[in-house]
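For reference, the structure discussed in these notes is given below.
The complex appears here without one of its protein chains, the remainder shown in place.
Entry: chain A
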C-alpha cells in the first residue's frame, strides 16, 4: 500500500517538473512525515520501489535493489525530482535505523548527484536532503569536514536562487558553528549573507540562531526580538515542540538578562520541564543571591545540556541589581550601610560603587549623597507626562500596518488562464485544500 502511495507521489513530482510548480512538491514532502514510520520499519517498501525505478543501474543502492534483479524494468529516463525524492527516502530509512556509517557514505553519492542536476523544482527536496546530510555529520561527530561542502553549495544555491535550499544551508552552517562555539565565524557569515525568503520552519530556526549569537555578544534587546520572532514563526505542531521548548528557554534567559521578569504562565505548561529556569527566575526576582547560587549548583547539568550555562552565569549581577531596585522602590532614603547589610555585600564602599553603577545602567532612579552616606530615590515620574506612551503606541500601530501589508503581499490570486482550463482548476483546488490543512512540514528531529 505504501508502495502505491509513493508511486502516486511520483505522479505529483512529474506534474511539478512539467508545470514548474513547487507547490506539488511541498505536498509530496508533507506526506513524508506520515510515511516515515512505516518506511523505516519495513525495508521491503524501499526495496521494491528502488528495483522498480532503477533496476541495477545504481550500484550503491544494491543493498535495496537485489530482490528482482532479473526484472528488466522499462528503463525510462528517471526524472531528477523522482530520483532525489527516492534518495531522500533512503536517507530517512538509514537515519531512523541508526545506520550512520552507511548513511554517511550514501550521502557522498547524493552530493555527487546534486551537483549534476540543475532544476529549480528540486529546491525543496534539496533543502531536506541537506538537512539530513548535516544531521548525519552531527551524529557521527564530524562537524568540520562538512563545512566547505556546505559553503560551496551555499554559493551554488544563491546563484541559482534556490531560496529554500539556501536558507536551509545557512541555518545548518550556523548550527554547525554554534555547536563548535565558533561564534566569530557565525558572525562573519551573518554579516555577509542575506537571508532569503523561505518557509517558516527554516526561517524560525535562523532567527533562533541569530538570537543565540546576539545573546552571546551581549546584544540582549536585539536577541530578544529575534527570539520572539522565532517562537512566533515556528509551526505550532507536535513535531516542533522541541524547538519551541529550547527557544522559550533562551527567551526566558534573555528577558532576565535584560532586567525583565518573564510571565509566570510560561512556566505553567506541564509538558515541559522548566523547573531549573523557574528557580533561577525566582532568585532574580527576589534579588536572592543564595537562592541563585543554590539553583545553579542543583541544575548545573540541565543548563549544560541546554547549552545555556554561560548565559545563566551572567545573571549574577542581575540578581544584585534587582535587589537594589527593590530597595530603591521601598525606601525613599536609606543609608548605604543598611543596603550593604540587606544585600550581603562585602563592604560599604563596594556598595557605593555598585549602586553608582546601577544608577548609570538605568536600573534605578536615584542619587547618592557621599558626605552623609545615603541613597535617595527620585520621585516616581508620571509616565503619561513623558512621550513613552506615544512611542509605544507608535510601534504597535506600525506593527499592525506591517502585518496588513505582509498579508496583502502573500495573498495568491487566481491567474486568468486557469478559468479556461477546468481540469487544472480541479487540481489546483485539491492542492490548495491540502496546503490549507495546516502547516505540517514541521521540524523533524
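To be clear about the criterion, a contact is a pair of C-beta atoms (placed from the backbone, for glycine too) under 8 Å apart; a residue touches a chain by one contact, two chains touch by 3 or more; residues count from 1.
Criterion: contacts and distances are computed from a predicted model.
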Chain not displayed: protein name in its UniProt record ("Mitochondrial import inner membrane translocase subunit", "26S proteasome regulatory subunit Rpn12p", "Ribosome biogenesis protein BOP1 homolog" or "Ribophorin II"): "26S proteasome regulatory subunit Rpn12p"
Considering the whole complex, which of A:154, A:284 or A:354 touches the chain not shown? A:354
Going by the touch rule given at the top, which residues of chain A touch the chain that is not shown? 180-184, 187, 216-219, 310, 314, 316-317, 320, 345-347, 349-350, 352-360, 366-371, 386-387, 390, 394, 397, 401, 404
